[in-house]
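Note that one protein chain is taken out, while the other chains of the complex remain in position.
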Amino acid sequence: MSETKINIGPIHPSTHGVLRLVVTVDGDTIKEVEPHIGFLHRGVEKLAESRMYMQNIVYMEKLDYAAPMAHQELYVSTVEKLLGIEVKERAEYVRVVLLELQRIASHLLWLGTMCNDIGQMFSMFMWTMRDRDMILRLLQEATGQRMFYVNMRLGGVNRDLPAGFEDDTYKVLDSIEHSLGEYKDFLESNPVFMERLKNVGVLSRENAIRLGVTGPVLRGSGIDYDVRRNSSYYKYTKLGFRPAVETGGDSFARYKVRMKEMQESISLVRKALEEMPKGDALGLPIKLIGAVPKEKEAIVKRELPRGEGMMYMVADKQRPYRLAIRAPAFINLAALDHISRGQRLADLFAILGSLDLVMADVDK
Amino acid sequence: MPKIEYANLDAEIEKLHSEGFTYLTKITAVDYVDHVEVLYFLRDIEKNKEIVVRSDLAPNYLRLKSIMHLYPAADWYERELSEMFGIDFIGRKTKRLLLEKWDGKGNPLRKSFTWGSKYEVQE
Amino acid sequence: MIFMEENIAENEKVMNARKEMDKLVADSLKRYKLKPNALFVKLSDVTKHIAKKPVDWARTNSVWPMQFGLACCAMELMDFGSSRIDAERNGYLLFRATPRQCDAMIVAGWVTKSVIPELKRLYEQMLEPRYVIAYGECATSGGPWWESYNIIKGIDQVLPVDVYVAGCPPRPESLFQALIKLQKKIGGVVAKD
Partner (left out) sequence: MLTNELAYSKAVAYIMSLLSWDKLNFIYNFVLANIVYGVIVIIGVMLFVVIFGWVERKVMAKAQFRHGPTKVGPYGFFQNIADALKLLSKENFIPESADKYLFVSSIVFILAILLFSMLIVPFSGGIYAVDLSVALLAIFVLLSVLPILIFVAGWSSGNKFGSISAQRSIIMMVSYEMPMLMVIAAVALAAHSFSFFSIVGAQSNMYFAVLMPIGFVVFFIAMLAELERPPFDIREADSELISGWLTDVGAPFYASVLIVDYARMLLGSLLIVLLFFGGWQGPFLPKVAWLLIKVFIVAIFIIVLRATYVRMRLDRLLRFGWLWLLPLSIINLIWVYFFMVWGVIL
C-alpha cells in the first residue's frame, strides 16, 4: 500500500502549544510518528545559571504553564534543601492546599482539551474551563495572581491564606465534586466517547517501565508509583493519600486515573484545611545577596500533575552553577511513537490528549 | 554513590539493570570547566530504590556508549545531551537533531558558550 | 509661583486660538465639499463608496480571531473563549482553525527563531483585511526571555502589529478590550487605516 507522510503542522487545533508530528500513514493506520520539538526552546537551564537563586522563580513557573504552582514549589524546595532551611509546620499545609487546588485545575484543563480533541465536544471544554476558572479565582484570592503566583518563599509562603478562604474553598470544592460526578456519568454513558478511548493507545506494564513514562501515564499501566507517597514529602501520608492506579493501560485507563486523582485531591484539600495548625506560615523575604549554600548539590522530586518532576541543582556562591530539570511531558512525548504504532490516524489525537502534554515543559 | 571510573561505566549500568534498576529517570551532565560530570538517575520501581551513577569525562574526549538497548527511554535524553553538551553517543541509530531548526552554533549548556548576556558570570 | 501662573494663562490663550482656527477650517471644508471629477469615476469606486458604510459595519461587528496559541498566554486565550468571559458576545466566533477564514491573528506566547517561518506563512495565508494582536509581553517585547539565544524580542520585527496587550499573562478581560480597540480601528473610529 502507498505510505504517505502527513505533516500535522506546528500550529494545529489539537496540538497544544507548538509540536509538529510527521506521521507516516499506510491507508488509515499509523506506521510511525516522529515528533519534531524545539519550537518553544528558550534555554531555561542556561538562563537560570546567570540569575540569583530567587530570581529564577519566574522562569520555573513558565515551565509548565498549566500548573505553575507545582513547578515553582519544586524549585523553591530545591533551594531550601541547598540552603538547609526547614519549612514551617503551617506552611506545609498551606502548600498542600495550594498544590492540590492547582492539580485539580490542571486536570480539568486536560479533561476539557482532550474532549475537544476527540470530537466536537465543545461544550465539555466550556464546562471544565468554567470550573477551572472558579479555582483560578480561589488561587487569586489566596495569592493575588491568576496564573503565575510567585508566592513561595524559602521556608514558607509569602502571604498566609486570607480570612474567608476556607468556606470559599469548601463551596468551590462541593460544586466541582458535583460537576465531576456529572461529567463521569455524562462521558462514561456516552458510547461514542467510550469507543474513542477504549483500548486505544495501549501501553503494557513492561513497556511503561522501559519507556520511562511517568505520572498518570505510568499509573494507567498498572504501576503503583506516586512520589507523594513513595518519598512522602509534606505529610501526604498523614493526610491519608492513596494513589490512583488503573491496570488497563489504554487511554481510558489514563482518563480514569486522572478522574480519581481529582477526587483524591478534593479530599486532600478538605482534610488539609481541617487539620491546618495555627501559627505563622511566612517564609524568608526574597534576599538576593548573602545566600550561603550548606551543601554542594541537591536532588528534589515532586509529583507534578503531569508526572514526576525532579530538579538537580549544583550550588555556586550566589547563583545555581547548574540546574537540571526533569520534565514529565518530555518523556511522555518520547513514548508517543511507541504507543501510537498501528492505531488509526483519528485516534492519534485521542492518544495525544490522554498523554496530557505541555510543550513548554518538553522544550525547556 | 561513589564516582565510577569512566572505563567500567557501562559494566556498572548493565549490572544495575540486571539487579532490577530498570527505570531510567534522567541523564544529565554538568560542565565543571576542567572536566564534565555525567549522571545517570536509575530507579527500581517495585522496591522503590534510587541510585545515581556518576562519572567524569575529559573535556576534549566527550564520548559515551549509548544505553538505548537497555533503556529505550534514554533515546531522547541522549539526543538532548548531544545537542546541549556536545557529547556524542556511540551506537545510536537516529542522528536527527532533537531541537527543531535551532540555528545557534555550539552547545548552549557548556560554560564556554556566551551570548553577550548582561548578567553573564565573568569568571 | 507667579511665573508659573502666567505660563498657564499663556498656554490657554494659545490653545483657544488654535481650536478656533481648526473649527474655521472644518466649517469651510464642509461648505465646499470637493466633488470627485465625476467624469472619470470607475464603477468599482462608486460601488466601493456606496458599500463603505455597510461593509465597515460588518467588519467591525464580526472579527474572527485565529488560533495561534504558543505558550502560557494560550491558557488565557482559552479562558477568553470559555463561559465566563464569553467571547461570542461581541461576535468573535471561536477560533476557526484555517487561516483562510480568519481576520485577527492573536499571537499568544514567546516566538522562537524556529517558529518565525510558520508565523510568516500563516500570516500570508490569511486573507486581505487581516490584523495582528501581540498578546502578552513575550509577543510584544520578548518578555522574561528577552535575553535567551533563541527568542526574537517582539513580533513587530516580523509582522505589522495592530494592537499590543501588556501583561504576563494579561487577563482575558484585557484581550476583550484589545479586540474592542481593534474593532474601533477597523471601523476607523480610533485611527484611519
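Some notes on this structure:
The chains carry the letters A, B and C, assigned in the order they are written, with residues numbered from 1 in each.
Rule of thumb we're sticking to: a residue touches a chain if its C-beta (ideal position, glycine included) is under 8 Å from a C-beta of that chain, and two chains touch if they have at least 3 such contacts.
Remember, predicted model here, so these are calculated numbers, not experimental data.
The absent chain, not drawn in this view, touches the displayed chains A, C throughout the complex. Per the touch definition above, the residue from A:Phe39, A:Tyr53, A:Tyr93 or A:Phe193 contacting the chain not shown is A:Phe193.
Only one of A:Arg137, A:Arg205, A:Lys260 or A:Arg344 touches the chain withheld from this view, namely A:Arg344. Residue in contact with the omitted chain (choice from C:Asn16, C:Asn61, C:Gln157 or C:Gln177): C:Asn61.
Against the chain not displayed here, chain C makes contact via residues 51, 54-55, 57-59, 61-62, 64, 82-83, 86, 88-91, 93, 96-98, 100-101, 103, 127-129. Counting the whole complex, the residues of chain A in touch with the unshown chain are 6, 12-14, 28, 115-123, 126-127, 130, 190, 192-193, 195-196, 344-349.
The criterion applied here is as follows: only the chains that are shown with their structure count from here on.
Multi-chain contact residues of chain C, defined as those touching 2 or more other chains: 114, 147, 149-150. The multi-chain contact residues of chain B, meaning those touching 2 or more other chains, are 99-102, 108, 117, 119. Taken in their complex, chain A has these residues touching chain B: 20, 36-39, 41, 43, 45-46, 49-51, 209-213, 223, 225, 230, 299, 308, 310, 312, 314, 316, 319, 321-322, 324, 326, 330-331, 334-335, 338, 363. Of all residues in chain B, those touching chain A in their complex are 22-26, 28, 30-31, 39, 41, 45, 48, 52, 71-73, 75-76, 84, 97-102, 108-109, 113, 117, 119-121. Touching chain C in their complex are the following residues of chain A: 9-13, 16-18, 38-43, 46-47, 58-59, 62, 65-66, 68, 109, 113, 122, 125-127, 129-130, 132-133, 136, 146-148, 359-360.
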